[in-house]
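The complex appears here without one of its protein chains, the remainder shown in place.
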Amino acid sequence: MTRGGRISIAVAVAGAVVLAIGFVLDAPRAAAAYLVAYGALLGVALGALALVMIARVTAANWFVALRRQAEQITATLPAFAVLFLPVLLTTRLLYVWTGDGSRLAPGLRDVVRAKAAYLNVPFFTVRAVIYFAVWIAVAEMLRRASLRQDRDPSPRLARRMYALSAGGLVAFALTTSFAAFDWFMSLSPGWYSTVYGVDYFAGAMVAALAALTVVVAIERRSNALPSEIGADHLHALAKLLLTFVLFWVYIGFSQLIVIWSAEIPAERVWYAVRMRAGWRVLGGVVLFGHFVLPFLALLVRAIKRSVAAMSVIGIGLLLVHYLDMYWIAMPDAPYHGGWGFVLDVAAVLFVGGAAVATWSMRRAGEPSLAVGDPRLAASLHYSTE
Amino acid sequence: MRERTWSAGAYLAEFDSADALTRAAHAMEESGYSLLETYSPVPVAHGLRRSTSRLPIAVFIVGALGGLASYLIQWYANAYSYPLDIGGRPSHAVPAFLIPTFEGTVLSAALAAFFGFFIVARLPQPYHPVFDIDGFERATVDRYWLAIDAADDRSSPDLTPRELHRLDPLRVVRLEGGS
Amino acid sequence: MSAAARPLVEQPPDREPWPVMRGEHPAAALTDHLLAPLWRSSPTWWLLFGLSSLGTLLLLFTVTYTVARGIGVWGNNIPVAWAFAITNFVWWIGIGHAGTFISAFLILLNQRWRGSINRVAEAMTIFALVNAALFPLLHLGRPWFFYWLIPYPATMGVWPNFKSALPWDVAAVTTYFTVSLLFWFLGLVPDLASARDRAPSRLKRLVYGVFAMGWRGSGFQWQRYRVAYVLLAALATPLVISVHSVVSLDFSIAQLPGWHSTIFPPYFVVGAIYSGLAMVFVLLLPLRRAFGLYDIVTEAHLSAMAKLMLAMGLMLAYSYVVEIFMSWYSADFAEQYTYLTARPAGPYAIAYWIMTVLNVVTPQLFWVRRFRTSTRVLFLASIGILVGMWMERFIIIVTSLNRDFLTSSWHIYMPTWVDWGILAGSLGLFGFLFLLFVRFVPSVAISEVKELSIELGRDGAELAGAAGDA
Partner (left out) sequence: MPALFPPWTNVVARASLIAAVVLVVGVPAALMAWVRAPNATRRYEPVAQPIAFDHRVHVVGEHIDCRYCHFSVERSSTAGIPPTSTCVPCHSQTLLGSSTFAPVRRSMEANTPLQWKRVTSLPGFVYFNHAIHVNKGVGCESCHGRVDQMATVYQAAPLTMGWCLSCHRYPAAFVRPRAEVTAMGYAPRQPQRVIGARLVREYHVRRLTNCTTCHR
């Protein structure tokens, strides 16, 4: 195991200890902190999976050189399946639709009762199992085919990955959306938004591209990647990141303008809570850090081609992605402010540490390039000019 | 470098491929000419030194101003001059105003890019001295031309045509200046 | 083959990929071949032109009748205040999306194969927008006051209400039309210069010369041209997304079940590109045959666009699924009734099921490689998708309105002959404009195709790459 892997295990253990103490002291707050960290970090893995599949079906040649790094991020999905257990065990603390409805306002009680066929813990669990089964199956099959291709560059494998990606995207779109509905949207069980699944996907794509940028930057520095992968590949990655930053703000704005203009009280309340007091400030920070700043920065060609600048943008976007998830999920979760922030940090350390440890363990010994891909040579010589 | 007018006249050589043009342009530049221009039916990477276009910056600025103007118009109209209470939404309705602001930004930026191009390219210009050359019509079809300003320090009436001939062109033409 | 000239969507690797261009084409012959339709017309052209002129006359008549008598001659009545006109508006403007999407988005992705089809798609965009703009104007009732929607210092002292979607529409559609036109014209300039220099008569040389603006293809012009073209493409791409999003807000910012849904903006954009691609096929396939463009518009193009259409169809199906699920999940009676009863089993159920089958099932054909290149399948599927997308807008508009909150005000909408006449006439006008276009404007981006042919080494010449510093 690498040094990085050992450090991340230590970080995860430290986070777990603090989180465990938190559970004893204030279980609902700890559960909420965990869900937010989980949702943000799961997005990175899911986004990476989508990225691998999209790049495959759109014949993005430049991406071949970076494909292995993206695939390795998806290798954390089994860990996320295990890490989902705490969420499953704390549904009673997190979701007000559990239980007999005594925790709900009278008006909401009828609404929740009408959805009981969908919002109940057994079905919730079954669905989660299905989501993870789909994600892990697709990710692992793609990874296995890709690794096998390193030794056996037969077109049969490429064809298999192509078909898997095309079908996988369909399954991915549905499972990811419904996972977002189940795990985050149902935190406020009276509220619903049809674009919510796309919104979660948009955030996940930004996070995955940011994470990939950081990984590529680190590997460039440690010379784990060939020197051909340089400014041009970073440039392409940055352009894609810019696209998804815009996509994220577009989807977010779509949801906002529709709800804001119609002013249906049951819908408006979601934003009303999030546009008050500290949440408003946090929302402003997210808007600025997730859109304004990266948008302006990524317009500049020199920034798109600089490893250092792109690393900063990548790390920054990952942080803001967490804040975005916080702003989306936490106002509906049991939140009391105060020392709870310690638990938020602990949860990030735990989930993040565990994910990074898995990542580092599973990638060990793998070639850092998809050496069997016939397009690799073309991809390495990719030029944005 | 700007668009050339050949007011002092020019020497032109005609080639039949982009490749030949590129080679010729490099050769002439290496032998010390600096006032060169090419004419081709498709964009050719001839490697001639050129200034970076400032069009993107102009487009960014005009776009930003256009967006600002669009927002101010809406603010003036709906929040200042004639506030109307519609659906309980505030008079200064930021989310709503953002939509025409976006459109205004794109429209002004696009107009800047379009007209900016015609201004820097000095078009429309139905007449240009090169059009007086017999057979120059094929420059938009399948012929590639290299032109050297007679005002170039290195140009001379007998040396330059000879140098051009050495590049194996289809022909060399002398364009008289002074018009 | 350079990386830039690959098709958008990957070919199955165990099969020989289709070339994006076939055969050897000397530049002069290629230019003349692509310019040929400008110098002569065929009997087929005259026949189609005559037919579409009749359609245009029908439009002229029905529009004049509508303006003279008022929009009472349409079938609309409260509560179905929006019906055919707005359906046609959304349909046409949706069709107008593929053009800029293909030309602008694909140039950003460096997809050089776009050069074979972008001109047709862009022209289609402009003519679709002309048609689209007609309908809201007529729907105003007093179309001569359209300028009231523009914020100008009026003697009335009032301003448009920018919290309404109507001025948004005006801003979005006029911006889109203007930018599409500029983009189209900028792309045309080098080809118009070729036309000027190849025209058989002095009059034609003069006419094309005026529009070519004195383009002479100098290195400086080409470099700045590419900068401006890429800039316009970069601006047009978010614009194209914004336009149908804004159109979707006409519906979704209301509180009506069936209209009020947050997924509407991306869902409408997807549907727009979907129908637009279908219209590109409907126009391109006959054009390919008539002008003998088989070497330039190859199976690679057809397959890539078919895959794009499949992707759009799947995204559309996703939206349908989420909407239906969410209507149930909302636990709101009106929502549930609209999506689960009124649409699938109400008075317009036939239209609903036609829409679902045509939009969701048709594109599934394109999972099969053979169908992606069969012109017959592509053409018929495209017609089906165009009909399906028209039905979708009709369903969204009419079924949401006709069963009002009060059962006493329920009303069955039926179009009148004027409604049908305007729809048919707008198709006529579209054909009319498009036929004029193919007759007088180069319908393939000649300079781009030539560049591609040089790049692929099919010209005997080698090109070092694109000029410019973009």
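The chains carry the letters A, B and C, assigned in the order they are written, with residues numbered from 1 in each.
Everything that follows uses one rule, which is that contacts are C-beta pairs under 8 Å (C-beta built on N, C-alpha and C of every residue); 3 or more make two chains touch, one makes a residue touch a chain.
The model shown is predicted, which means the values in this text are computed figures rather than measured ones.
Just so you know, the chain we are not showing touches B, C across the whole complex.
Considering the full assembly, B:Pro126 is the residue among B:Gly9, B:Pro95 or B:Pro126 that touches the omitted chain.
When you scan C:Leu206, C:Ala345, C:Val368 or C:Ile412 for touch with the missing chain, the hit is C:Leu206. Between the chain not shown and the residues C:Leu60, C:Ala81 or C:Ala154, the one that touches is C:Ala154.
What subunit C contributes to its contact with the hidden chain is residues 152-158, 196, 205-206, 209, 213-214. Contact between subunit B and the absent chain runs through residues 82, 84, 124-128, 131-132, 134, 179.
Just so we're on the same page, only the chains that are shown with their structure count from here on.
Remark: among chain pairs A-B and B-C, B-C carries the greater number of C-beta contacts. Subunit A and subunit B have centres, each the mean of its CA atoms, that are 44 Å apart. Mean C-alpha positions place subunit B and subunit C at a centre distance of 30 Å. In subunit C, the residues that touch at least two other chains are 163, 238, 249, 465-466. Within subunit B, contacts with two or more other chains are made by residues 87, 89, 96, 99. Put simply, subunit A touches subunit B in their complex at residues 253, 256-257, 260-261, 263, 299.
Partner subunit A is touched in their complex by these residues of subunit C: 3, 6-14, 163, 238, 241, 245, 249, 252-255, 260-266, 307, 311, 314-315, 318-319, 321-323, 326, 329-331, 367, 465-466.
Every residue of subunit B that touches subunit A in the complex is listed here, in rising order: 60, 87-89, 95-96, 98-99.
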